[in-house]
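Only one protein chain is missing from this complex, and each of the others stays in its spot.
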Amino acid sequence: MDTNRIYKKDMNQVFSALKKLGMAVIGQGFDEKQRLVFKEVNSFQELALQEITPLQPVKSFLFPPTETMFSYQKTEKGTRLTPEQEAGASKKKILFGLRPCDVHAIEYIQKFYNGNFPDQPISHYIENTIVVGIACATPSNACFCTTMGISPVSSSGADIFLTPTDDFFLIEFLTEKGKSIQSAFAASLKASEANDGNWKQKIEQSTINSLLEKINVEAIKGKVNQAYDKPFWKKYSDVCIACGGCTFDCPTCTCFDVRDVMESKSDGYRYRAWDSCSFASFTLHASGHNPRNTKLERLRQRIMHKYHYTVANMQTWSCTGCGRCIRVCPVGINTRSILKDIKEALHE
Amino acid sequence: MINWSKITEATRHYLKSIFQPGDVILSYTESNTPGIMTPLVIREAEAIDKIILNPLCTQNLSVYLSEFFQQDIQSGNPATGKWVVTVKPCDARSVIQMISDEQITKDNLEMVVFDCDGTVTTKSLKNLLGGEIRSVKFEDHQAKGETLANKEVTADLVGSYQAKCSDSAICSLPDMHDYSFISESNRFVFHGSEKENTLIQDTLSREDCFQRISEELSKCIRCNACRNVCPACFCSDRCVMDKPKLAIPYITKEITLDQIFQYHLIRFYHVAPNCTACGECERACPQGIPLSIFYRYLHRLNKQLFGTESGSSDSDKQKLLSYRFGEDLV
Amino acid sequence: MSNQPNHYLPSFGKILETKQENSLIKSFLVSVPDTMQNMQVLPGQFFQLSLLGYGEIPISLSEYNPEKKTYLFCIANTGAITSKIHQLSVGEEIGIRGPYGNGFPIAALKGKNIIVVAGGIGLVPLRSIIHYSLTNPGYFAHLEILFGAKSTSDFIYKEEIKQWRLKPDTTVKVTIDKAEKAWNGNVGFVTSFLQENCADHSEILFSLDPSFENTVILVVGPPVMYKNVFRALEKIEFPDKKVYLSLENHMKCGIGKCGHCNCGEKYVCLDGPIFSWLEMKSLPKEY
Partner (left out) sequence: MASNELVFLFLCRALKRKRLLQTIKQEFPSIRVIEVPCIGRFNPILAFKMITAGAKGVLLLGCDPGDCHYREGNLISERRILYAKETLTAFGIHGSRIQAIWYNPGKDKQILHDIKLFLSEIARLPMLTLKPTQKKEG
C-alpha cells in the first residue's frame, strides 16, 4: 500500500480542489457557540482534530434524525405516492477526520441496514459518502475502543486514512471510492520518508497508554445473555432516568419510529424519526400491554442488544467504544462498569 | 469555605445514626469515570461508607423521589422504612415543591440538607483543567487534578460554579421545619457573589429573541433528557408527549424546528408553576442548549406573580391545577 | 437514486367486501395490488397495512385466494389506526406491503395431525392454515380446531366454523369462558381441551395419537393464554419442538430495521412471528 505525506499547510488547496469536485467536507469543529460539533467546513483551519470526538454521533449524516419517507396525495383516480429524500442524500460528502471508532460505526450501520431487506434511503446516503479516517491521538477519559477490539489506528472501513504528525499527515488511499478523489490530493502529495512507518505505532502506543482501562471481553463474547437474570442490573436501573441521551448519541443505535402526518384531507406524508429503546412507549402494544415495562428491562435491552444480540446475529459487537454514552449520561452510568459487572457475574 | 471531606464524614455519620433496616437512602458516590458523580441508592448500612460529597454532586436527586413513591404505591406493598434523601440547599426546594404538588408525602420522608458552597459541572471542570480528567481532588475552593496527558493542574473553582450558585434566592435554606442540616458551622452562609441576571427576553427585541431561541433550539435532538432529569416533570411514562395513540397528536415525533418548539413550549408551560430553577435541564442537555434562558425567565415570573419562589415553602399550593372560588387570580 | 427497491413504499389494494364478524372484529376482502400479483404467501405471514395520514399496522393474513386475487384481513378495533380502518367502506383504497415474517413451517406439517388452539382473535392468523387444509385436502392427516372465546358475542367466523365441521378428517371444538343461558356447549378456557380429565378433551392428543409422535400443535392467542397452554402441555409432557405459536410485538417497519419488535436475538418481524415453543424458551420474557 502506498503511503504519502501531505503537509498541513497544503490542506487548504486540497479542500478547494474537493469543492471543485462538488463535494462537501464535513469534519469536527466549533460552531458559533463554541460547541464541538460535526459541521461542513470550508478551510482546514476550521477543523478541530486535536479535540476529542464531538458528542453528536456521526450517524446523523447517514441516518438523519428525521426524514420524510414519502408524501401522498389522494385524488379521485387513486393515491399518488412521491418518495422523498432530503436534498442532502444525493449531495456528495466527505466525512473528514473520523476516528476509527466512528469509521467502524459507519461500517456497522451499513452492514445492519443492508441485511435481508436493504434500506434504500440509507444506502443512498452511504453511496454518496466518502469516509476519511484519522488515527486517534486524543482520546477522552470515557473511551474504551481497545475493549471492543478496535485499535486507535485501525484503518478498516475507511476509504482514505490519515495518520497525523506535527506538520503533516501520512495518507493512504484504501478503496476505489477513496481513489476516485485522489486527483484532488495529487498536487499536494509528497513522497514519504524511510521511518514514516513508525508514526502509526507511536500514536497507537501513546493513545493506548492514555486510555483509562481495557476490559478483556473476548472471554464473554457470545455468553453475555447468561447475565440476564443477575442482580447487578438493579444497581444501574435504580439510577437510570430513562432518557434517550445514550441512544440518540450512540453512533451504532439504529432504531427509528415511523409515523404519518395528515396535512389536509387529501395530503400528508410519512416520516421516520430516531427512537430509543429506553422510552416506555417504544414497545407499548395497542392493548396497553408493555413487554418491557420497567426501566430495568429497558436498560438491559440496550446493553444486551449491543453486547449479545448483534454478536449472535452479525458476529460483531454493536459498540465501538467511543464512550459517548458515558460522556452524555446525566446520572453518570458507566457502560464500562456494566461490562465489568457482566464479566464478574459470569465468572461466579 | 467548606471542607468537603468533613461534610462527607459528617453526613455518613449522621446517616448511620438514623438508618434502620428497610430504609432507602439516596446519595452520591463517584462513578467509574473520573470527574462524574453518580447517584447512589443505599439499602444496607454498610453502603453508607460509599457516600462521597464534593462540588461535582450536580445531580438533583429529588427526581427519583416521585418515581420511587409511585412505584411504592403501585407495587401494593409499601416500603417498611423511610426514604432518606441527601440534597443541596437548591435541590431541597425541588423536594419541597414536590411535597406541595402532592407528588410525595412528608410522612416517611427524611430530607438531609448538606452545606454546599457551589457545584461545578463536569464540562466546566474539564475546561478548567484544560483537558480530559484522569483524577481530581477538591480542597478549599480549588480542584487539584491530573489530565489524561499526565499533566498536573490546580485550578480555582470560584469563577466556574454553576449559574444558580450565584443566586441567593435559590441557594438558601428552605422554609420547612423538619429536615436535618449538615454543616461544619451549623449555619448556612451564601458563599457566591450575586451576579446581575440579564434575560434575553428583556434585552433583545421580540424578533431578535425569537431568532436567537430558534438558533439555539435547532440543535435539539429531542432525546428527552431535559424532561427526564426535571423534578417538576413528574408524569414519567404518562407524559402527554408520549401519547402515540392519539390520531391527531399534540406533538409528532419529528425532529424539526416546529416540533422542537412545540416540545419546549409544552415543557415550559407544564413546569411553569413548579420550576425551582435547579438548572438540571441545561446540565443534562447533550447538545449544550442553554436552557437557562427559559428557567430563569420562569423563576422571575413566578416571583412576580406570587411573591415567592417556587419550592420555598411546603405550604404553597399547586397553582395551575387548583383554583378555589374567590381566590385571587395571581 | 440507486436501483434497489424501496421497501417502505406501500402498494394499494381496493376493498371489495367488508363484514362485521362481531362487535370488535371486521373482515376486509382486499384486491391484490398489481405489483404483488405473483408473490408467494405462506399461512401465518403478515402484511403491513397502512391508512395514509394515520399510520401503519401489521395484520396477519386470514386467507389468500390466488384465483380471485384477493386477500382477506380480519382486523380488531383496538387502536387509533384500526378504528379508522374500520370506518373504511367498499371501494376505498388501503396501503399494503408484504408479505413479511416466516409463516408456519408448512413443509414440516405434511401428513401430520394438526391441533389448532385459538383464543379469541387468535383464530385470524390460524384461519390461513385451516384454509390451507381446505384447499389442499389430505395434506394433513387430521385437523382439530380448538377455539375459545370470552362469550358467544365474541365468536368470529360463525359461518365458516359450521362449514369446517362438515369437512372430512376435521374436528371442531368450541368453548366459552363463562356459562351463558342460550349456550349448551363447552364452558371453560380453551386450555381445558388439552387436559385429559376434561370430558370433551382433544381427540388427537388422547385417542388418535397418544404417543404424540405425529402431532403438531399451533397456538395463537393472548400472552396469558400461552402461559396456560404451556402449563397444560408440560403436564402431559408434549415435546416442545412440536408446538408453534405466534408473537405479536409492537412493529413499525416489518423488515427488521426499526428495532421495535426486537426480543432477545430475534426480530419478530423477520424471524417470527411464528416461533416454536423450544425457541420461545430461549427468548427473554419480553413479549
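Letters A, B and C name the chains as they come in the text, with residue numbers starting at 1 for each one.
Rule of thumb we're sticking to: a contact is a pair of C-beta atoms (placed from the backbone, for glycine too) under 8 Å apart; a residue touches a chain by one contact, two chains touch by 3 or more.
Note that the coordinates shown come from a computational prediction; the quantities given were computed from them, not determined experimentally.
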Query raised in the report: In the complete assembly, which of A:169, A:269, A:282 or A:309 touches the absent chain?
Result: A:269
Query raised in the report: Just one of A:68, A:247 or A:290 touches the chain that is missing; which is it?
Result: A:68
Query raised in the report: Which listed residue, B:152, B:184 or B:258, touches the chain dropped from view?
Result: B:258
**Report entry** Absent-chain interface as seen on chain B, which is shown
**Finding:** 201, 204, 206-214, 240, 250-251, 256-259, 261-262, 264-266, 268-269, 272-273, 293-294, 297-298, 301, 305, 319-320, 323-325, 329-330
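By our rule, only the chains that are shown with their structure count from here on.
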Report summary line: The distance between the C-alpha centres of chain A and chain C, rounded to whole Å, is 40
Requested in this report: At least two other chains touched by the same residue of chain A: list those residues.
Outcome: 257, 259, 261-262, 275, 284, 286
Query raised in the report: Which chain B residues sit where two or more other chains touch them?
Result: 245
Report summary line: In the complex, the residues of chain B that touch chain A are 31-41, 59, 63-64, 132-134, 148-150, 216, 219, 221-225, 227-229, 237, 242, 244-245, 248, 252-256, 280, 283-284, 286-288
Query raised in the report: Along chain A, where are the residues that touch chain B in the complex?
Result: 33, 35, 52, 55-56, 65-66, 139-142, 210, 212, 235, 238-239, 241-245, 247-249, 257, 259, 261-262, 271, 273-276, 279-281, 284, 286, 326-334, 336-337
Query raised in the report: Which residues, counting only chain C, touch chain A once they are in their complex?
Result: 1-2, 4-10, 12, 50, 52-56, 78-79, 82, 93, 95, 223, 248-250, 252-253, 255-260, 262-265, 270, 284, 286-287
